[in-house]
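Below: the structure, in structure tokens.
Note that one protein chain is taken out, while the other chains of the complex remain in position.
By written order: A, B, C and D. Residues from 1 in each chain.
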Amino acid sequence: MPPADAQSPGQFLPTILLLLPFFSALIILLGHRALKNASVLISVGSSVICFLASLALLATKGAEGTVSILPFIDVPGFQAGIDAMIDDQSRGMMFIVTFIGMLVHIFSLGYMKDDEAKPRFFGSLSLFMFSMTGIVLAGNLVMMFIYWELVGLSSYLLIGHWYQKASAAEACKKAFLTNRIGDFGFMIGILILFGLNKGDLNIDNLRDAFVTGGPLAEVLKNNPGIITVAALCLFMGAVGKSAQFPLHVWLPDAMEGPTPVSALIHAATMVAAGVYMLVRVSFVIVTPLAAETIAGIGCFTALLAALMATQQGDIKRILAYSTLSQLGYMVMAVGAVSMAAIDGHAAHGAHPGHPAMFHLYTHAFFKAMLFLGSGAVIYACHHEQDIWKMGGLRKHMPITFWTFAIGTAALMGVPPLSGFWSKEAVLGAAFDSGCRVLFIAGAATAALTAFYMTRLLVVAFFGKARTESAHHAVEVPLVMALPLALLAIFSIFSAWGPFSDFLQAMKPEHVEGHDTVLWTSVAVLLIGSISSFLLYKGKDADPIRIKLFANKFYFDEIYAVIVRECQDRLAWFVTGIERIFVDGLVARLPAAIVARIGSATRMLQGGHLQGYTFLLGGGIIAVVYLVVFVLPRTH
Amino acid sequence: MSVFTLEASLALLGLVLLLLEAFKPEISRRTLGYTAMAGTALALVLLPLCGTQLPEFMQPWHQIDTLALFYKGFALVITLLVLWLTLECAPYLTRFTLDGKLAEMFSLPLIVCAGMMWMASARDLVTIFITLELVTISFYVLVAFARKSALSLEAGVKYLILGALSTGVLVYGIAWIYGATGSMNFDAIGKALANPATSKSAALFGAAMLLVGLGFKVAAAPFHMWVPDVYQGAPTPVTTFLSVGSKAAGFVVLTRALDAFAAPGSIIGSEVQSLLLVGGSLTVLLGSLPAIFQTSVKRLLAYSSISHAGYLLLALACGSGGRFDIGSNGIVAFYLATYLPMTVLGFLALGLMRVNGQGEDLGDFQGLAKRSPLLALVITIAFASLAGLPLTAGFIGKMFVFLSLVDHGYWGALTCAVIAAAAGFYYYFRIILAMYTTEGSEKPALTLTPLTKAIACGLALVILALGVYPRPLQKVLTPPAAAVVVK
Amino acid sequence: MITLGHYLVVSGMLFALGLAGVIARRNILIIYMCLEMMLSAANLALVGFSRFHLVNGLPDYTAQSLVFFTITVAAAEVAVGLAIIVALFRTKQSVETEAITKLQG
Amino acid sequence: MSVLEIVILLPILAALAVLFGAPARAASVGATLANLVIVLALSWQYAAKGSTGLAFTQAREVLANPAISFSVGADGVSLILALLTAIVMFAAVWQIQDRPAIFYVASLLIGGGALGAFLTTDVFFIYAFHELALIPTFLMIALHGHAEPIERKKVAWKATVYLGVGSLVLLAGLVWLVVEFSGGRDLTFDLEALRAQAKLTPLPVEKQGVIFFVLLLGFGTLVSLFPFHSWAAPAYATAPTPVAMLHAGVLKKFGLYGLLRIALPLLPQGANVPWVQNALLLMLLGNILVMGLVTIRASRLDDTLANSSVMHMGYIFLALAAGSEIALKGAVLLMFAHGVSIALLFALSGKMRNQLGTLEYSKLGGLASHAPAFTVLFAFGAFASIGLPGLSNFAGEAMVFAGSFTTFSGTLTNLHWTVILALWGVVMSAVYMLRAYRHIFHGSATTGLFMSDPALPQRLPLILMAATLLLTGCCPWLLLNLLKGALAAS
Partner (left out) sequence: MPPLLFYLLAAITLGFGLMVVTARNPVSSALALASCFVGLAALFVSLDAYFIGTIQILVYAGAVMVLFLFIIMLLDIKAEEGKQPNLAAIVSGIVVAVLLVTQIMTVVSHTKLAEKSLQNTPLALVEAASKAEGAAKLPTIANDLKAGTLPDAKLIGFTLFNQYGFHIQVVGLLLLVGTVGVVVLSKREKTSGGAA
């Protein structure tokens, strides 16, 4: 652990950031029926304070170190305290989380105005804020895992906010379970590191153990295979949380939750936590196999999700698949950077900047905004989510339209919006990795992104209203419009020099000679958006129908079969075995034997005197035989 | 006053009671019963005060050591309880006896008691034979005493034939032991058996026959088959007496015989120990397993009695080489002391059921907790103790046995004991369960006199006290250190 | 030459004979007689041993005392036994073992 | 008189008082509340003083050779379990409603037995007190269980025979231990003396393995170690609520406690003998994987809870197999956590059964709308039991897993593979718990079954347990502070 010198960031701010939302959540969740609307106030208030605190934290720029806040587990050989690791990475992420969190809180004031269970909603939001803060600040992997699970819980609660709806109830369950599968790997990874590093899971110390010839460097030399396994296991956690293939299925379903939730959790922050974690522990990804796998999975997810997004009709789902695709991008960037580092092309790790983190950062603003914008649309259209039942919203909802358009442009990577810079950084990393496939697939994804986003914009906002509800749509109130506007501003400027410097955005220092990348990205943007615009302009129904894409490559169906055929069949089979054989062999058989012997011995007691005398006589013979003729020989 | 006088007086009191009954038939059975009880109680009080010095002529065949004194006290206690039980059961018993009289049921136990007390002191085979026969013949009479009951009579005949058969075997064994060792006295037998010149096969044959004879008395398998039939058929107080008194007497004799046969250095020691081990293992199993399906509680208690005899045999099989100061003889004594209150309580319940016009089957026990909560509680304690649940007396006894077996590494026997104890859980708990079920609670409530309640509670308390704080009894039974050295 | 062994074998055979009778017969009276035979066989063994276990050149009379007691006890036993058998006969009109099989199981 | 003796005797005396006609509820609640306060105070004192060894000791001789004495004493492990007992017993007694006095008596006896087992330091009494709880458990299941009379009697018999046989095997093992460890001297049952002897002259490793295995079978049966588990699920599903709470929550921990307190210190190498360890690993995988799958199949809440309780024991056995200090401390935490969470869940399912008359998933749904407070409480229990951080179980599970990986140095041994498979069990437990939660609370209440939140006084014990879960979940160091000197590798 670095010495706590004058540069130490102090304990006050992290403590506020962590505990305020925690107590806010606790108070609201336990007492929301007594508190009623006061709970909304508590929650929003705490989010505002947190935002201010994170701003103050940004001001401590340059200070690094881990401060411990509270003990958690402290036994010989295993210390894991509640701590806060403060560096550029966490400060920047902290800002994103609290800023978008605050905006979503404010937006929700409007969006959830009429919901009966508003207090519960805000309580869960606070819980989420707490856990997300925790992930960002966590200085050791145990704590990271703890908050990791807790964001899972808050996501579960928020997706299942309208639990009366069967689809919501199923979706929240699915989200939690899929994440659990990822966490299964995450935990194994942590355990392997725990064992290899003699019980020290502090992230700083782990890095030192790799870099400065600690025990892990030793293992890496002798047994690189296990490091690969560790890296991939940690990655599995990210696969779950960041919804990478093959665990991506939960994220689209998670759109069952209220739209602000989708914006905050399932677009901007929580799903990005996987990437954040990967970058945090990227020093573990030091074997080619691990790096290639990560990059490959990310790339595959990006492409796959983009393909699916092209054929969706639900506005939130399109955005969800887009999020998937962008997350794939980020993951690919992590892998690509590591690949490059292993080959010695580029600087390793998160310092001073990382393309994945940079994309995460920009993406958070515009994707949050897109979701909030879609929320505004849905709100305005009386909870209509099908883009084919909208249309012409441009006129009814100008603010929404413009902000949405800015977001779309940022997402597509229109220069000089923030998305352009970060996407270029990612493609650059892919290019640098030396793997052509990554780069080509990345470019293809970019084209598809442009394609489906244009499609969304064209179908929903242009043309004329296709239904009554779209026709009567009106602009949203100020409390909802304000966050949109703020986010739009960030979507444009956040990648720009001084601004991103202040926000510590992890912007990678540009490597020279990326003309290829630059031109490619502009070219695919044009190809995608123009083809889409031409194709969808003025259409009332989808002109192309690709069932495979529309049905998401049948992943849900395949998984359903797997669950049914494997897990349920296995459970049925095992239960049968357990009932019949285990219980039978251990309990029923001995019982039956004893019972049989019992009734057999009862036959000796037949009540016939002659039988008894015979037994007695036989007994005498037996005893004499035993005592006189057998035992003396044995002794 | 010497202990011997006490015993003689007890027998004399029995005779006096007989005479009273014969010549003063108008005397009520209560008077008779209470007189007998008073006499026994008095003897019990006087026992610790008596001197233990013996005249010289008695010393070859009589001894008064700790064990003897303990068993004398034991005999007095069980006799007292049996006498009281007889009074309790009198209303029911008199329906089956000659002219509704019970006088002999009060006087014979006194004589049996004297016999058992003498037996406890016996140190030669002649004395053992005589006292054993005194007890046995008295029991022939007592078992068949309810002669208007076909079952009692049947039990009497079975006991008679098998008992006489075992007597024959016993005498034959005595003959061979005498032939091999040239003496009837245990000390001399022990000395002769320590001499390698003694004929081993003759000694073994004699010991085998003798042990068969004694095994019959204590209900060791495979000589146990009379027990369920006889216990079931005999009047309940007599069954109690048989189950506790006669068994204890058998074990005293066995203890004394084994002290001679299996003393360290004996040429037949290891064979005898092995026989006990095999017999004990067989006995616990043959006592427990058939009991699983018993629906007659009285018969079940008989099987239980067999099973407990098995544990006692296993304790004896561990011999004198154990690690406990109390010694295997002490363990047997301890076990019997714990066995007394629980068995008596069990039979008391049966007796009370009969007196209140109910049967002895499992079904009759249903709902007892409603009909008589106190009785149900004490019986629960008694059966828990029989099953060997900790914090009851029964557990301490069993633990001693288990400890000895493990100490000697007798794993096979330990396995049998564990299986038997497990089966025991089943059949004792079955009765407990029956008592607390709601079915059958509509039957008339049982009436208990205050004395009955007091004695039942007292016995239950003894069970608990011995289970929680057995140290005093252990102290009593631990032979003085000097005696251990002499061994 | 007649040895102690001869006597012991005779006693053993008589004992076994008695035992066989006890097992094989179902008339309780005869069973009882066989039992007496077994006791007598035991007595024969005792007397035999006592004759050959000389104490100061005389037979060992402690063993013979036991024989005396055995005979006495046997007499008492017979008395009680016969009384029980008579009582049984009175209720069952039979002295066969088949009459007493009610207690079982 | 040691204060621990008061703690042990209080519930037993209260049970007797109720039996002889004292006002049942007042006496029981009073006694258990007093106990809770005392145990809390003792734990506080113990932690505050930073004590490590046994505290509050007192011995009374019961037998001389074998030396047995009624000796009480508590270290961190026993205090944590006593705390668990006190909490669950209080909750169990409090939540009894409109039931005959026998419910109070049984609860007090089971609780008192557990307290006795945890707070005595003589092997004899540790064993004895556990058995004390057997009869009330048996009778309560057989007489007041939630099933047809024939069915519930069957269940009671099965449990009793299993437990009986298990405790006999255990007795044999304990006796063996006592005989082996008394050296050439008088036998003693005093745990401290035995430990001293074990340190002085350890047994040969192979023999340790054999004895450990016998003890494992004995204790294991009491803890429903696979494949000796089939008594547990039906028994818990059938048992009356307070009995299920106390048995699954508290009494079952006795076997683990015994292994922790008796088997491991006396036979430090026992669990490491390869065949013993492999057997244990196989059995505990049976607990986790087989029972996990069986739990997934369950179609009633009580079945789910009962089977899950069997499954969760696997993790604690894992700690025993690992044997490292971290894992063992984690096991203690997990015992506490599981005890509270399963007791809470059984209490809730009992209330549901009372109000709705059924626990079949197919007939339930949407309860969250009618009974929000109830739902929150249930969520506490359910999420605790699937190891969600912030609730009690997580820290324990994490420590168990971590403790099993302290020996990891690059190659995965059987132990490590087992851990990995056990981690999959964590996923499975999420599957069945969320399935249960989904069926009962989510969705819409279209089936016409209606349930309301319990009245506030009735909620009190439930809130107490939920708060305990939260508090110890967020601050596991509260409990770990008690364990400072305990379970260190010898």
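Assume a residue touches a chain if its C-beta (ideal position, glycine included) is under 8 Å from a C-beta of that chain, and two chains touch if they have at least 3 such contacts.
Model, not experiment: these values are computed from the prediction.
Undergrad: Of the chains that are displayed, which are in contact with the missing one across the whole complex?
TA: The omitted chain makes contact with A, B, C across the full complex.
Undergrad: Determine and list the chain C residues touching the chain excluded from the picture.
TA: Given the touch definition above, chain C has residues 1-10, 12-27, 29-30, 32-34, 36-37, 40, 43-44, 47-48, 50-52, 54-59, 61-62, 64-65, 67-69, 71-80, 82-87, 89, 95 touching the missing chain.
Undergrad: Just the residue numbers, please: which parts of chain B touch the chain that's not shown?
TA: For chain B, the residues touching the absent chain are 11, 15, 18, 57-58, 60-62, 98-99, 104, 107-108, 111, 115, 118, 126-127, 130-131, 133-134, 137-138, 140-141, 144-145, 147, 156, 179-180, 199, 201-202, 204-205.
Undergrad: For chain A, which residues touch the unseen chain?
TA: 610, 614, 617-618, 620-621, 624-625, 628-629
As a convention for this text, only the chains that are shown with their structure count from here on.
Undergrad: Which pair wins on C-beta contacts, B-D or A-C?
TA: Higher contact count goes to B-D.
Undergrad: Roughly how far is chain A from chain C, centre to centre by C-alpha average, rounded to an integer in Å?
TA: Between these chains, centre-to-centre, one finds 95 Å.
Undergrad: Hey, how far is the Cα centre of chain A from the one of chain D, in Å?
TA: 35
Undergrad: Among the residues of chain A, which ones contact at least 2 other chains?
TA: 602, 605, 607, 609, 613, 620
Undergrad: Find every residue in chain D that makes contact with two or more other chains and list them.
TA: Residues 161 of chain D each touch two or more of the other chains.
Undergrad: For a test of understanding, state which residues of chain B touch chain A in their complex under the given definition.
TA: Chain B residues touching chain A: 157-158, 161-162, 165-166, 169, 200-201, 204-205, 207-209, 211-212, 216, 222-223, 225-226, 228-229, 270-272, 274-275, 278-279, 285-286, 289-293, 419, 423.
Undergrad: Help me check something: in the complex, which residues belonging to chain D touch chain B?
TA: 19, 61-66, 70, 124, 127-129, 131-132, 134-135, 138-139, 142-143, 149, 153, 156-157, 160-161, 164-165, 168-169, 171-172, 175-176, 178-179, 182, 186-187
Undergrad: Quick one: which bits of chain A touch chain B in the complex? Just the residue numbers, please.
TA: Of all residues in chain A, those touching chain B are 594-595, 597-599, 601-602, 604-605, 607, 609, 611-613, 615-616, 618-620, 622-624, 626-628, 631-632, 634-635.
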